[in-house]
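One structure below.
One protein chain omitted, others in place.
Order as written gives the chain letters A, B and C; numbering starts at 1 within each chain.
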Amino acid sequence: MSDLQTSAVRHAGAAAVPDGWQPQIVALVCNWCTYTGADMAGTTRLEYPATVRMVRFPCTGRMSPLMILRAFEQGADGVLVSGCHPGDCHYVQGNLVARRRFTIFRSLMDFLGIDLRRLHFAWVSAAEGHKWARVVKDVSAAVTAAGPLPRPPAADGWEGPALPAAEGDGPEEISAADAEALRDHLRRTAAELLESGRAGVVIGHRRGSLPGRLVPVMAATAAECRELEWGEGALNNLVTYAATALQRAEKAALVVKACELHALTGLIREGQVARERLLLVGLQCPGVRPEGALAAKCLGCSGAPHPACDLLLTPAGVSEGGSGAAAPAADTDDARDRQIAAIESLPAGERWLYWQRQFARCLRCYACRAVCPLCYCSTCVADKHRPQWVPTTIDARGNGVWNVVRAMHLAGRCTGCDECARVCPADIRLDLINRKLALEVERHFGAAGLEPGEKAALVDFRMEDPEEFIL
Amino acid sequence: MAKVGVFVCHCGENIARNVKVQEVVDFAHEVPGAAVTEHYPYMCSAPGQQLVIDAIREHGLDRVVIAACSPQLHEPTFRAAAAQAGLNPHLVEIANIREHCSWVHRDPIAASAKACQTVAAAVERVKRAKPLDPIEVPVTKRALVIGGGVAGIRAALDIANSGQPVVLVERQPSLGGNMSRLSETFPTLDCSQCILTPLMVQVSRHPLIELMTYSEVEAVSGYVGNFTVRITRKPRYVKIEDCTACGDCAAACPSPVANEFDMGLSTRKAIYIPFPQAVPSTYTLDADRCLNANLQSPTGFRVLGCIRCAEVCKPRAIDFDMQPEVVERRVGAIIVATGYDLQIGQQARECGYGVYPDVMDGLEFERMLSASGPTEGEVRRPSDGKTPADVVFIQCVGSRNPKHGVPYCSRICCMYTAKHALLLRHKVPESRAFVFYMDIRAGGKGYEEFVHRAMEEERVMYIRGRVSQVYEEDGKLKVLGVDTLSGKQVEINADLVVLASAMEPTDHGMIAGTLRIAADEHGFLKEAHPKLRPVETLTAGIFLAGAAQAPKDIPDTVAQASAAAAKGMELLSHDALERDPTTASVNQTACAGCFECLQVCPYGAIERQEVRDRQGNLQRYVAWSNPAMCEGCGLCAVTCRGGFIDVAGYSDEQVFAQLGALGPLPEVLGR
Amino acid sequence: MQPAEAVPNLYHPNLMRIAGFADETPDVRTLKLQFADAGEARAFTGWRPGQFGQFTVFGAGESVFALANKPWHPNGGAEPPTIECTFRAIGKVTNALRALSTGQTVGFRGPYGNHFPLDDWRGKHLVYIGGGIGMAALRSAMLETLDRKAEFGEVLILNGARTVADMVYKEEMPSWQAVQGVRVVRCVDPGGEGEGWDGEVGLLPNVFEKLALDPADRIVVACGPPVMLHYLFLSLGKLGYRPEQVVTTLENKMKCGIGHCGRCYVGPFSVCRDGPVVTWAELNELPKDY
Partner (left out) sequence: MDRTAWVLNETELRAWLQDLIAGERTVVAPVAEDGVVVYRPLAAAGQAVLEPRGKARWSPKEFLFPRTEALYSYSFKGDAVAITDPPRPERPQVLFGVRSCDAAGLARLDEIFLSGRTDPLYAARREATTVVTAGCAAADPECFCTAVGGSPVGEEAADLQLVPLDGGWLLRVLSGKGEALVGEAAAGWSAPPAESGERVAALEREVAAQIGRNPVPQEWAKVLEGGFASPSWDRLAAHCLGCSICAYVCPSCSCFDMNHEANAWCGEQCRSWDACTFVPFTLHASGHNPRATRGGRYRQRVLHKFAFTAEGEAHFRCVGCGRCVALCPAGLDISQIVTAAAAAIQEEGADAAR
């Protein structure tokens, strides 16, 4: 419970858990089916617990996960979301798209350790007054069993789970001589691209001020090309700079690792950059080492440049790419997955502690947003205040909402470059959250649809999408 | 913070029995912004409404909350009352404390607490409400009917007879559709052409119907009341106005072709009239089959190899230089009546269709039975022209067969098979008719009796079961099947096999893509609601008629056509439409142009708009929600990650405010 | 440094009751506020013209407006203090403020910032130029000037707006004009005049130029949108005004009002602490960060 709610409770003079405590449940219902179904329960004089407070929406498709969070933040002990049965939606597909959102949102809540007895989804038609009464009874019983919404826990002194180390071979090592050759190819290629006018700017890496660290550079001169570098310190996903670079030049060359190309595909699919204005330079990658050790995303990677790049640079030389061939198959045994499994094996209460402690560290510096190649909104929803979507407070109130929103906005879109986790000064394992949601999207809806022509998973739907969790 | 009036209704005892009205009133007074709080035994009564009206006027209220029954009942009532007092109707909010409270909670304390919070939430919500005015959409007073079968004909005539102009587009050279192919119609055995032809003529003569045969709808843009339709008129190479339908050209034409109107059972010439009663009564030159077609000149017929038809045509109606013509029409309503085809699928092939000439489908048999057909109504085997003695009819070929066909029932097969068997028995009294069926579905007026007539009076043998195989042996077709009632194998030597193939929508429902309306996985066009809006589509202004929507027989088709026409007429009867203003709007300054909103919108209401700088250079594309098409579901609003789309009447601010009132209660309720 | 115990809560607003309001334009409103608590009213020490206040809409937030009515002094009379502010409903707080009606409660803290040095201007001719809602920042000084007219030379008030409908203080301009030795000029941008408009038409700097005033012994006090000020300063330069003769107010975004939150800095100059009143000369010394 937030301080705000605490003060509200203080205001109400409520004690901790008084005898006969009744939960407060907020029900988000659609106008056409469930609201009318609840009317039906009334006209037939059914009785059910007075625990629910109804909020009427045109459609389940209008219900943002943020509204569910808002209900919890305002002190609801439980939330019930209810709408039309699949196929009966007044707007045909509103509930089907919503079902996908809710599926992923619920998975996220579960992963973060929310007691799922507090969060329910149901289909109740306009004729199902009895079902409405039953659903409210069942949901009330479940929330009553879960008890009053707890305060953010104090995790003082808690050791936390021991996550398995990320293990894997990683890309082949590149010898010093090869690395030098590769770097020379890069510099020469970049200079040629500028000189020939094939690119007005080359987005690459150069030496930074800290040992071993390379930093981004938008090279526009021959001199800057001579400073280009490549290696284990090339941490940044330069796709993030693509749009900026294209403001400076009609065409930009972009140095990309194979793992970063997906992010670019996402940007192209979402109309943010035009493929024809980019010249992709793929380099043989030795893997990156953000803090000495090889990054988890590299452990299953061969390091070969992505064949879809326009130019492929290996120690052997420069070749034209753009074959359109598929990338090497992604490693199925992702090193992060074992860590996710370890978190999932914890009881919900411990998952809650684990994530709450991480979110408590969150400074709301929005570096995760800033480095994310797929975060490009002109104004982030976190900066909007009519209404205040995300509480501005850098505490349990705001941080939890922010981290959930961020994760939801990347569900079905995140391409796993792990930049957010790399830059997070609080070491929040955003990579695990993103990866978990990617796995959930794949598990429920099949491949995440990361090609330019495909629909993103969360704007798509199928009639037969799974819905075991819906009452 | 607005000045809100809160009016709590007792509903006699209905609310007051379980909800302590006075407490709700007192509580409402503590909600910030609540300036006036009143209660009344029956707020919906005339004095109750007057109370609200007077309070609005007297206190200058700018928002109103009515705590009473479900908004489904009296929201319109109180909105009207507010409007009477000069308040925008969308500044009225209903707190449902009857259906959702007093009627379902017996404990007065809990029920009152819930009522209080519901009222508080409604106040919070209405404080953020904005006045909304109905969206006005002008209506072009003309309808487009796509398809000139019986559905399209009926719909076009109904609308035109009501005084509204109609554009009727038919792809084939003549009106008539599948019905004009039929011999007689069940269960009355009227001659199909006899009842259809007068309607076709009415269409052609109707001053308000612009008939475009041999034409296709290429593209449709716009929205309800304001569609723009692009129609391609294919060249007939015969000037309709000059052609006298004398037939001299066809007689002279050296190029015979299978006649598709007779399902290939006869031939026609490259220049032809599909059937004698065709409307318009004019010849058409089949460009693909004309001998001139092969001469590869850029304009088609410029280099002429054969001009016999033109030579014999006295009115000089033939014009080899005719070009496809694209015309545009603005219409307010569209009726889709594109009809059906019979599906020849795997099961039909297993039954020997396409392998043995004496296996035919239902429509082919219809042509054979038709007095104007290739055999002039005599039943003859295609292979040798002999009159068949034993004829096997197989129902559900492809239908009700999820594995190898379609899962649905084609609905007409039971009836037309009975008709076929009966007509066979009439025409060839010594013949024997066998029908393999799964169930008999004869749910129509006089239908069951008709089937019984076939069974009992005409001694048609009905065998319940599926046919496993049809093969030829000694010039006879062997039909193997199982009689599931007796459990015995059945083997029938047939002279002719007639398949009741599945109906499928014409071109697998391709028209859905052109019109941007929904179709199911089989291509049948989707109605807005299966029960309550069966002839509307989700795209306002587009209506459905006939077998394009689902398999159906002639009476149902005609009934639906008239229903669709009525819907269209209703729409065209307005000079302008008033649409609910609870629609989505995009903050275009902030829109990043990812267009995921466009992908989720069920109504195609989101459009791409260009943003240009002062010099006119294209900067980017942003989304725009067309208020004339948006239904206000809000899918786009939640899809937009930046929150740049909001829904009037269900705005983010309103929802958040409402949720903010549902937290733990202040001490007022801490009793 | 005083002991922490004794430091008052700077952020604790006084509760004010809305005593009335006037709608200047469709989206600009002037509120009249009175202290809800008599004790707080008695403790209020008044303000000097040009100072601003932080106004709170509870539930929405705080917003900064100039104190727009004639300065109130504790010893000025028996009347309880009334505070006026004129604002445009444009953001979260201002829209929420506009939705409030008479009798409802807002917060106020202040006054903050420096003020117009009216005493230094004694004996001089004064020109008040307000563009759009800019007149709101000058109104307090202008009304005080009218009150003490005898101490000053000619007074010209130039109130400009894009259109007639956008002009603020329409109703009260006649009462300004009624003071002996005061001239009120109203002007709207070309195209903004409506039927029956009898004021000037033209861009405000041009209208000012046309008035052809002698710069000698004259102080120009101007407030308006950045573009207007830019061109006005060009005109003033052309007309021979020295930067020291020209005074304006800076309108940077502020939050705390007391120089702590770091938001309103123009270089090292904190607008809320060191401003908002600056001379054109001072402005020339500041980086272009406003």
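The working rule: a residue touches a chain if its C-beta (ideal position, glycine included) is under 8 Å from a C-beta of that chain, and two chains touch if they have at least 3 such contacts.
As the structure is a computational prediction, the values presented were derived from the model and not from experiment.
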| item | value |
| --- | --- |
| For the chain not depicted, the shown chains it touches | A, B, C |
| Of A:213, A:251, A:277 or A:455, the one touching the omitted chain in the full complex | A:213 |
| Residue touching the undisplayed chain, where the options are A:141, A:423, A:439 or A:471 | A:423 |
| Contact with the hidden chain (one of A:85, A:357 or A:444) | A:357 |
| Where the unshown chain meets chain A, residue by residue | 3-4, 7-8, 11, 74, 156-157, 160, 208-211, 213-218, 236, 240-241, 244, 357-358, 361, 363-367, 369-371, 379, 383, 385, 388, 391-395, 397-398, 419, 422-423, 425-427 |
| Positions on chain B where the hidden chain makes contact | 1, 29-34, 120-121, 123-124, 657, 660-661, 663, 665-666 |
| Residue ranges of chain C at the interface with the undisplayed chain | 1-5, 7-13, 15, 56, 58-62, 90-92, 94, 103-105, 107, 226, 251-253, 255-256, 258-263, 265-268, 273, 287-290 |
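Here, only the chains that are shown with their structure count from here on.
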| item | value |
| --- | --- |
| Farthest-lying chain, centroid of Cα atoms versus that of chain B | C |
| Chain B and chain C: spacing of chain centres that average the CA atoms, whole Å | 63 |
| For chain A paired with chain B, centre-to-centre distance based on mean C-alpha positions, whole Å | 40 |
| Intercentroid distance (Cα basis), chain C paired with chain A, Å | 47 |
| Where chain B touches two or more other chains at once, by residue number | none |
| Where chain C touches two or more other chains, by residue | none |
| Chain B contact footprint on chain A (complex, rising order) | 5, 8-9, 11-14, 22, 24, 26, 35-36, 38-39, 41-43, 45-50, 53-59, 61-64, 67, 70-71, 74-76, 90-94, 97-98, 101, 133, 270-272, 376-381, 384, 386-389, 409, 455-456, 458-460 |
| Residues of chain B touching chain C in the complex | 1-3, 32-33, 35, 127 |
| Footprint of chain B on chain C - complex, ascending | 59, 96, 99-101, 104 |
